[in-house]
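Inspection log for the structure reproduced underneath, given as structure tokens.
Right, chain A next:
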Amino acid sequence: MPDNAIYYQMAYAATIVLYAGYALTIRIRRRALERRAARAARAARAAQAERTAVPPSSP
Partner candidate 1 sequence: MRAPGLLAASWAIARKDLAIEFRTRSAFLSSVVFSLLAIVIFYFAWDPTAVGPLALAPGVLWVTFTFSGLLAMHRSFGVEAADGAIDALLVAPVARESIFLGKALANVVFVAGVQAVSLPAIAIFYNVPLAGAWLPLLGILLLATVGLVAVGTLFASITANTRMAELLLPVLAIPFFVPVVMPAAQATADVLSGRPIAESFAWLRILLAFDLVFVYACTVAYPFTIED
Partner candidate 2 sequence: MPETSAAPRRPFDWFALLAVAVTAAAYVRAIWFTPPEMLQGYAQKILYVHAPSAWVAFLAFGLTALAGAFWLFLRDPRLDRFAESSAEVGVVFTTAVLVSGPLWAKPIWGTWWTWDARLTLTLFLWFVYLGYLVLRGVIPERDARARLSAVLGILGALLVPFIHLSVYLFRTMHPMPVVANPDGFQMPPVMVKTFFFAFFAFTLLYAALVRARYAFATDRDALEATLDATPDGGR
């Protein structure tokens, strides 16, 4: 039997890294999205507070 186990170990390692790495990129993008949504929500709340604090006659 030929001694070529190293090739199969490399192939298995490479595919595992590839699939896990891709799953990780989805997770990272998802986190960035959540941060962006939270920022937008904070900005919206701040704008709302400003509007209620200022009397309605001002532009």
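Some notes on this structure:
By definition in this document, a contact is a pair of C-beta atoms (placed from the backbone, for glycine too) under 8 Å apart; a residue touches a chain by one contact, two chains touch by 3 or more; residues count from 1.
A quick word on the picks: all candidates are chains of the complex that A comes from, given by their letters.
Values in this document were obtained by computation on a predicted structure and should not be read as measured data.
Only one of 1 or 2 makes contact with chain A in this complex, and that is candidate 2. Residues of chain A that touch candidate 2 in their complex: 1-5, 7-8, 10-12, 14-16, 18-19, 22-23, 26, 29-30, 33-34, 36-37, 40-41, 43-45, 47-48.
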